[in-house]
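One protein chain is absent from this view; the other protein chains keep their places.
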Amino acid sequence: MNDLLAAYGNLIDMIFLNSIIAYSVWLTLSANMFSMATGGFLSLGAYTCVYLTMQHGLPFFAGAAAAALAATAVALILGLPLLRLRGDYFALATLAFTEVVRVVALNWESVTGGALGIFNIPKYTDTAVLLIVFVLAVYFCWALEHSPEGRARRSMRRDETPAAAMGVNIFTHKLALFAASGFLAGLAGALAGHLNYFIGPNDFGLMRTIDALAYPILGGVNSLAGPALGAAVFTIFPEFLRFSNQMREIILGAVFVLAVLLLPNGLTSFRGFRGSRRRERRMGVREKGGG
Amino acid sequence: MTVLFQQLVNGFSLGATYAVFAIGFTMIFGVLNLLNMAHGAVFMWGAYIGLACVADLGLPLALAVPAAFVFSGLLSVSYEIVIFGPLRKKEAHRWIGLIASLAMARGLVALAQMIFGTHVVRYPTVGLLSGYMEMGGVRVHTLQIVIFGIAVLLMGALAFMLQRTRMGRAIRTVAFSPRVAELAGISVRNTAFATFFLAGALAGVAGVLLGLLFNAVSPFMGETILLKGLTVVILGGLGSVPGAMLGGLLLGVIEVFSVGYVSSAFRDAIGFGLVFVILLIKPSGLFGQTEAARA
Amino acid sequence: MYGIEQKNAIEMAIDEINESRMLGDIRVVGIHMDDGADKAQTVNIFQRLINQDKVQVILGASLATLSFAADPIAQAAGVPVIASSNTAAGITDIGNYIFRTSPPENILFPGVLAYAERKYNIKKAAQLYGIDDQLMKSAYLIHKEALAGAGIEVLLSETFNRGDVDFSAQLTKIKAAGPDVVVLGALAEESANILYQARQLGIGDNVVFLGANAAISTKLFELAGPAANGFLVGASWYAEYPSPKNQAFVAAYVKRYGHKPDVFGAQAYDAAYIVAEAVRRVGRTDDRKAIRDAIAATRDFTGVIGKLSFSATREPIVTPKVLEARGGSFVPAE
Partner (left out) sequence: MNALLSGEGITKHFAGVTALSGFSFEVPSGAITGVIGPNGSGKTTLMNIITGLYRADRGDLFFDGRNITGLPPHRIAALGIARSFQNIRLFSDQTILENVLLGTHLHRQAGIADILLRLPRLRREERAAESFCRELLERFELKHLAEHPVGRLSYGDRRRVEIVRALALRPRLLLLDEPAAGMNATEKLRLAGLIRRIRDERISILLIDHDMEMVMRLCDSVTVLNFGKKLASGLPCEIQGNPAVREAYLGLES
């Protein structure tokens, strides 16, 4: 049993880490923002935390908090101008942000070590820490979802105009969610930085961002379980296809395309979209009714 | 001065391939409102098919280019059949198409690795094209001129087709509004096929051109150019064909000049930084139409 | 990318070792896992190999970035690791269970530079390297230090990114600066294209190009053609290295796989034999510590790359060779 745990320990860690990232992405997707800034926030979080712990001797939790706050601040600054942009332009502008962060990381050698990366990073992130952050992230999203905020967000995802006419401040709302997404991604970055002894600028590029977007989309944006389910499937699946690099990519690509074609609302919609909605509604009503 | 002119030549020949690639990318967006992230994979397959014609079948280049054109066009149409068409029918959110096309691209890259190998390969040298002229220390290769010519020719043909032919009118009507098009008796489905075919065919030829020009064909070439294509369409305005042509040339020159006169280490940051600044100043791209015109 | 040749060479070595019954009744079983050049997946693999498959030795990983993430796991578990394609500085500093048969750039490059200085009159240099590639960035820093040590002025340092195929802007700038020597921190494919485009832009034969160890591949000649002539690199090995052992290796490899091995394949082949030799000396397979000590004690092992010993810091001690690209292959530069 112990051996099994040791053999798959990193896999379990990665499932939790990717799930946290998936909830960060979900916060933006669920408000109709296709943000590709995730890679940039992860990178920012990882470098901030590793820099503070290794070069300034800060304890891990302080470094992680600083990383999360730094990413939040950047999200706020970035969101102010970018959230005015229409859907695809917003997506591409956030992608540009992620790429600029990567280039900066490649050149800012005193902090990031450039392409050489940073090695011999102390391993502070263990399964327990990841589990705690994962649970907190899920709770955060759950609490938001089951509150007036969640109702406002679901409404504006559906149609922004009537939501605004009912008094929902769309811009502030999106900015707050974008900042919250930055916070979670920054925190996840800090955890990733201290997970595998080494980080480099290419760890958090376009590919990482796209995978992160795929988790909640594969799992289902309409459900709170979607992001975690998508992240878990996406993380475990390649382990079964260890035999060949290229076949793995082909099978992964084909399975993903098939999955979204059959279940465009994500894996969590498997039992039929209507059924899950009824269940959610029942949950919501009980929640409100039970004092 | 010599260096400046040499850099301009470098920039234009690089930019021409960007432009041919980006035109299809922006067309699919303009007509069908889709971001097709598998456009880079078509580009890469086009380059390999062209190469296979030349190297394995021994065909002349003049036949390899049309072969790549047709093959890539059909491959691109397969995206519509496999991904975008069914998703449109299911009224799925457009992100799903975006992510699904990325998955498709990854699969196609892996398939190319299996078939063609992971290493970089090259087109055989064509004697006729390997010459160059030198004017005041600036070298312009025959190949660069030919490629620039092909690029301009393709762009001109596309512009003519869009403006003057029935199919072009159909494409422009669907771009204006799919509902209006259906009322006018235009099949959105067939127009989507035509758009994907043209877009893919141009990307495939761009792949051959880039492979010829820079002596390198690899399974990963599509990923690099996709990022460039995204930059180009923002420079030119999403959905604008003339914008993509100008934007492509512009990006080529910007890249070369940022290497030449700023720093090669920040070349990509300058490209993306520019995207950023442009979007902040003009939220629909440098040459983009206003929103009312697109809606 | 470079993993396949290593996998081939290792499998060939294992079959030979088992057939020759070099280890008596002990049979070597190889488990190959593809790391997909992905950090998290490599860590997964290391954990599984160590805890589930309970391997005695790990050969790999394919890229230095992966080793930095995964090797600490093996170090903590006390499983010896021998890398055969990591040339970045600092790999063996991870711990006393980490070895490599691939000589790092700082052992190879000074020899190349010294040769170039002897043969040509070089005073001014330009550097061109892949800024987002750990291996190439590492090579760049070593080249820079060596150039400074030799008192050669570096006029300019230019960079490119992974996936770039157009180097003309950088080369135009370099041409205008007029260096005597251009030092490349680039993989084989990139080096080939740089050489090709440099000649296209009219950078003449009077400018010498020096490259990194990772540029050694038959690909260089396929892509660059005659433009590769005169290109100088440092290596532990080249296919035509005339030792009988190497000639036998290359012949067997060509027979089995249909093409010549690359330098990483050669280094991987030797790594496999070093492990076998260590196990033979220990005489049992259930003691990783003893195997580690036996590997560390390797002195004057005769492999296909020549004589190899491990230093106190577990780096390979080999005779560096300066190679020159000439007529479609690398030949000793003299």
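Letters A, B and C name the chains as they come in the text, with residue numbers starting at 1 for each one.
In the analysis below, contacts are C-beta pairs under 8 Å (C-beta built on N, C-alpha and C of every residue); 3 or more make two chains touch, one makes a residue touch a chain.
None of the values given here were measured: they were computed from a predicted structure.
*Asks:* Looking beyond the chains shown, say which of A:12, A:54, A:138 or A:164 touches the absent one.
*Replies:* Result: among the candidates, A:164 touches the missing chain.
*Asks:* Out of A:29, A:116 or A:144, point to the residue that touches the absent chain in the complete complex.
*Replies:* Final answer for the missing-chain contact: A:144.
*Asks:* Given the contact definition stated above, which residue among A:107, A:155 or A:244 touches the chain not shown here?
*Replies:* Checking each option in A:107, A:155 or A:244, the one touching the absent chain turns out to be A:155.
*Asks:* Need a quick check: the contact residues on chain A for the chain that isn't drawn.
*Replies:* For chain A, the residues touching the absent chain are 140, 143-144, 147-149, 151-152, 154-155, 158-159, 161-171, 277, 281, 284-285, 288, 291.
In this section, only the chains that are shown with their structure count from here on.
*Asks:* State the chain with the largest centre-to-centre distance from chain A, centres being mean CA positions.
*Replies:* C
*Asks:* At least two partner chains per residue is the criterion; list those residues in chain B.
*Replies:* 265, 268
*Asks:* What are the residue numbers in chain C that touch two or more other chains?
*Replies:* In chain C, the residues touching two or more other chains are 131.
*Asks:* Along chain C, where are the residues that touch chain B in the complex?
*Replies:* On the chain C side, the touching residues are 1, 4, 131, 158-161, 163-166, 168-170, 172-173, 176, 189, 192-193, 196-197, 200-202, 219, 222-223, 225.
*Asks:* Show which residues of chain B lie in contact with chain A when the two form their complex.
*Replies:* On the chain B side, the touching residues are 29, 35, 82-83, 86-87, 90, 92-93, 95-96, 98-100, 102-111, 113-114, 227, 230-231, 234, 238, 265-266, 268-269, 272-273, 275-276, 279-280, 283-285, 291.
*Asks:* Could you please specify the touching residues of chain A with respect to chain C in the complex?
*Replies:* Touch list, chain A to chain C: 3-4, 6-11, 14, 102, 106-107, 114-117, 119-120, 123, 196-198, 200-203, 238-239, 242-245, 248.
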